[in-house]
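Mind having a look at this structure? Questions to follow.
Missing here is one protein chain; the remaining ones are kept as they sit in the complex.
Our next item is chain A:
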Amino acid sequence: MSTATATPAGSTTMAQALNGALRDAMREDPNVLVMGEDVGTLGGVFRITDGLAAEFGADRCLDTPLAEAGILGSAVGMAMYGLRPVVELQFDAFAYPAFEQLLSHVAKMRNRTAGRLPLPITIRIPYGGGIGGVEHHSDSSEAYYAHTPGLHVVTPATVADGYGLLRAAIASDDPVVFLEPKRLYWSKDDVTPGPVEPIGRAVVRRQGTSATLLTYGPSLPVCLEAAEAARAEGWDLAVVDLRSLTPFDDETVCAAVRATGRAVVVHEATGFGGVGAEIAARVMERCFHHLAAPVLRVTGFDIPYPPPMLERHHLPGVDRILDAVARLQWEQ
């Protein structure tokens, strides 16, 4: 039993759940190691790796030089030699120096070696806004990764998924970009980890009959709040948490959309060329005859992420979601 599992119900933060997942994975498999900037002595700037250096030693919880390309590039070599590196890139926008390694090597190694060199690397990236961060600390960069074949892209929205999905990511023999919604780090719940389920399944977080909200990561709590608020307007909204952008769970998503005939995709990242466009297209292709209205998107504006004092105007909130729901052609 990990520390994360032993705590009483409702008192575990997502940060602790993630920490527990790392600890349990390291205890179970000596090949798992954690590496990144400030992950050792400090325990990470968000304390996700707290205590790991003390328990497993500096070699298995490695404070690296400040160089993201070096971090991910050396993780590739480690994985080639049989280790399972879990890389922390400190913030969304500071992952960009590692982009070359990610796109040109991490994503492609299995394919170009015809399966001889799989890379079981987990790349943890705190992402998204809503924490009052200054420039370069609030990006939602999931579309870049989701657009890259060869990478799994996973994002937890609940404390339990913080544990379960991270365990699954580390267990995966493919590289996983594991996007941690910063503003949910301190959200609390109880963690009851079962056996590690493979990644790739969406989950219906709330049943509903009027319309279906499709979302993930930091936008899940906003959608659940919107669904509560929608009751006053007479709408009974279903909410689907995608959990994994790649692989994409068409089955669960389409079943949830067919059940209501109306759908709104919600995410914090900019809309143009975003993940929402992919989701809307897939739903349109598969559920056209079940739809009573076009699939709508509620996303961040197509602008660089705003400074903290203006970010509330950018982030999709309850009102913007309800406005979109109102436009789902109810008059028909």
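Quick note on the criterion: a residue touches a chain if its C-beta (ideal position, glycine included) is under 8 Å from a C-beta of that chain, and two chains touch if they have at least 3 such contacts; residues count from 1.
The working rule: contacts and distances are computed from a predicted model.
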item	value
Protein name as given in UniProt for the chain not displayed, "Pyruvate dehydrogenase E1 component alpha subunit", "Cytochrome aa3 subunit 2", "Fumarate reductase subunit FrdD" or "4Fe-4S ferredoxin-type domain-containing protein"	"Pyruvate dehydrogenase E1 component alpha subunit"
Selected residue (touches chain absent from view) among A:Met14, A:Cys61 or A:Ala93	A:Ala93
Residue touching the undisplayed chain, where the options are A:Ser11, A:Thr41, A:Thr113 or A:Thr192	A:Thr41
Residue among A:Arg27, A:Arg112 or A:His136 touching the omitted chain	A:His136
Residues of chain A in contact with the chain not shown	37-38, 40-43, 45, 63-67, 69-70, 93-94, 96-97, 132-137, 272, 301-304, 306-310, 313-314, 319-320
